[in-house]
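Apart from one protein chain that is not included, each protein chain of the complex appears where it belongs.
Per-chain residue numbering starts at 1, and chain names A, B and C are given in the order in which the chains are listed.
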Amino acid sequence: MKGFLHPRTPTGRASVTAGPPWHYAGDLITVEYRTDPAKVAALLPEPLAPAAEDPGAVALIWADWQACSDGGEELLDPVRSQYRECFVVVRCRFAGRTYSRCVFIWVDKDFSLARGIHQGYPKKIGSIHQTRPHPYGPAPRIEAGARFGATLAAGDRRLAEAVIELTEPSPHNGFVNAHPMAHHRRQPNIEPGKPDSYSELVESGAAAFEGGPAWAARAELRLFESPTEELADLTVEEHIGAYYRQVGVTWNGGTVLA
Amino acid sequence: MKGFLHPRTPTGRASVTAGPPWHYAGDLITVEYRTDPAKVAALLPEPLAPAAEDPGAVALIWADWQACSDGGEELLDPVRSQYRECFVVVRCRFAGRTYSRCVFIWVDKDFSLARGIHQGYPKKIGSIHQTRPHPYGPAPRIEAGARFGATLAAGDRRLAEAVIELTEPSPHNGFVNAHPMAHHRRQPNIEPGKPDSYSELVESGAAAFEGGPAWAARAELRLFESPTEELADLTVEEHIGAYYRQVGVTWNGGTVLA
Amino acid sequence: MKGFLHPRTPTGRASVTAGPPWHYAGDLITVEYRTDPAKVAALLPEPLAPAAEDPGAVALIWADWQACSDGGEELLDPVRSQYRECFVVVRCRFAGRTYSRCVFIWVDKDFSLARGIHQGYPKKIGSIHQTRPHPYGPAPRIEAGARFGATLAAGDRRLAEAVIELTEPSPHNGFVNAHPMAHHRRQPNIEPGKPDSYSELVESGAAAFEGGPAWAARAELRLFESPTEELADLTVEEHIGAYYRQVGVTWNGGTVLA
Partner (left out) sequence: MKGFLHPRTPTGRASVTAGPPWHYAGDLITVEYRTDPAKVAALLPEPLAPAAEDPGAVALIWADWQACSDGGEELLDPVRSQYRECFVVVRCRFAGRTYSRCVFIWVDKDFSLARGIHQGYPKKIGSIHQTRPHPYGPAPRIEAGARFGATLAAGDRRLAEAVIELTEPSPHNGFVNAHPMAHHRRQPNIEPGKPDSYSELVESGAAAFEGGPAWAARAELRLFESPTEELADLTVEEHIGAYYRQVGVTWNGGTVLA
């Protein structure tokens, strides 16, 4: 049976996604802030420990992607390549190294959800929007003074909204999401009460990367309560910074850490 | 960390679904037909064998659900309980027993997709519609002569459409989906080329069931090609029957077969 | 050129909706309350006056419909017949008569939006959900103690949510939406600053009606702010009642009042 993921068939054609490498082109809006470090620590399961420095740092990131597997055929049927996501990244420590870790993420297409589950991203479906740069008309160029909005909703409730205003080029795109990712992958046992069918800590990062200049930005960020979400519990105690960057990324697997 | 599935947190509130038991109320439209038995066999991985009798039988089933976990709070925020799905069931044999097996399935909500992956259903996101019975106005009652339409789309392409016309009460709701389910659960290794992180054959079925009378029906069924789907390859060679039934079901885990 | 509405063609087949009569089968959840009568009056343009009695009464109504034109073919392709809506009704007076009037309404399909604009309903697109009664499983039956949730969102923001609990059969389904509708129909001039291309006050109501028993209910209702909506300004000052009813309705045109 072929197919990277389900459903598997003799051809593999129906699989919700072809296998990696996966290639991405997109725009990232990043808002970094500090919350109570205890709230970040509470989201880090064993064997992860809080980051040694700035352990309350959080990045809320919006991404507007076009993605494909090798060959790129998804790009020409864009309902199969375009998606948007919004995700929350914190940092943690394992075996003496600092990792980034996605603790919440919402995405608007199933192929991306499936890829993310493979990578250890805790993906749920949401509705994500972000202003796109454009060279003409009322949309912003990527330049000082340009303003971009970004919003997240799930379950018919708005969960987050940000407006950023670009100020100047930045030597980096933030520090919270700048490490390899340390994610748990796990599936509960089909038999209630028995140990998970698998549970592992994995590391992965970009296999290839290119990007334009990062821009620093001022940001306003608002988080909203929902009975099914815990994003708003990561209250904004102090703004760190915000960034805009266009990137091209390839992901091609990771390694098992534990 | 709590939470039946991701994302896991100290409270478990953000999990894409609470754990089982899961309770369902809904209407099922079932269309059974025969395709080339070799096509069914080709969808059965080791160690499954084709059913001993009528090995080319296929059931295409539409379901319009309201579902909840214990306590039922999802029912009062119905964006969290209502979903529709369309799925393809065949039969297979393992260790001397006959099982039903879902080979393709599309659903329109993430909580259902996540529950399904746990159960071994190969769920992808689709757009599913079926006519609902209603006691007043132009919608059909559940009675002889009543007609119901059912459609499936994914990736902005229509994949299947059926119209059934109820003829008379039936002693059963079809035979293809009448066995315990035998499903594979599996996750590829994060490290390309290495063995799956887990791969198992599981069995599950209803922990509780109630239902109204089944109705037999005449059916017209049309399947359509898509570059990302293989449903249409299960060509309709011979109609078997069609059914309508309202049911209440509870699912509460399964067992590992292999 | 044929076609009740656009686009018009020699066959009329592409029209966003066939012409009336339009037939509806569905379930209504009605929550009636009093707001400041001045807020209702402010939504009544000339020549309408506030209702003589209880001029602050508001009905917030959720409806889960299957609708069709004569012949009913939409019912068998249910993406073309099923839709949900949530709307706000107040009462007003014109020429000595009391009318109901829809001041806000959200719907989730274009064919319904187009029909509504024809009828003078100020329809916008939203996301609407309401618990459905079902004879089996965890969903409610229509009986004392049954609880139904209902929610409204637009622009990725939740605007309203209600939970009702049925208490006993009711001799009526509320009084706010019980009169003929008095609606304005209007289109601004394509030439800025010039008079409307048409503007008229129309009356319409059901051409045929059947329905099950109405049920009285207790209700909790919450309204939420949005930068693009004014529903929450109709604050709940006093609960009046709530109702559940299944109905079948036909609409077949109206008359011009002014």
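The working rule: a contact is a pair of C-beta atoms (placed from the backbone, for glycine too) under 8 Å apart; a residue touches a chain by one contact, two chains touch by 3 or more.
Treat the numbers as computed from the prediction; the structure is a model and nothing was measured.
Trainee: For the chain left out of this view, which of B:Arg13, B:Lys39 or B:Arg158 touches it?
Mentor: B:Arg158
Trainee: Check the options C:Pro169, C:Pro188 or C:Pro213 and report the residue that touches the missing chain.
Mentor: C:Pro188
Trainee: Give me the subunit C residues in contact with the hidden chain, please.
Mentor: 1, 4-11, 13-14, 16, 19-20, 42-43, 45, 77, 79-80, 103-105, 109-110, 113, 117-120, 122-125, 155-156, 184-192, 197-198, 200, 202, 204, 227-230, 252-256
Trainee: Hey, which subunit A residues sit against the chain that's not shown?
Mentor: Answer for subunit A: residues 23-27, 66-68, 72, 75-79, 81-82, 127, 129-132, 134-140, 147-151, 161, 163, 210-212, 246-249 touch the chain left out.
Trainee: In the complete complex, the non-displayed chain touches which residues of subunit B?
Mentor: These residues touch the chain not displayed: 127, 129, 151, 153, 156-158.
Here is the rule we go by: only the chains that are shown with their structure count from here on.
Trainee: Are the two sides of the subunit A and subunit C contact the same residues or different ones, given that same means over half of the numbers occur on both copies?
Mentor: Subunit A and subunit C contact each other through largely matching residue numbers.
Trainee: Quick check: superposing subunit B onto subunit C on C-alpha atoms, how many degrees is the rotation, to the nearest 5?
Mentor: So the copies are related by a turn of 180 degrees.
Trainee: Quick one: which chain's Cα centre is the longest way from subunit B's?
Mentor: C
Trainee: For subunit A versus subunit B, what separation do you get between their C-alpha means, in angstrom?
Mentor: Distance between chain centres, rounded to whole Å: 31 Å.
Trainee: How many angstrom lie between the centres of subunit B and subunit C, each centre taken as the mean Cα position?
Mentor: One centre to the other, that is 34 Å.
Trainee: With chain centres defined as C-alpha means, what is the inter-centre distance between subunit A and subunit C in Å?
Mentor: Using C-alpha averages as centres, the distance is 40 Å.
Trainee: Subunit B: which residues touch two or more other chains?
Mentor: 77, 79 - these are the residues of subunit B that touch more than one other chain.
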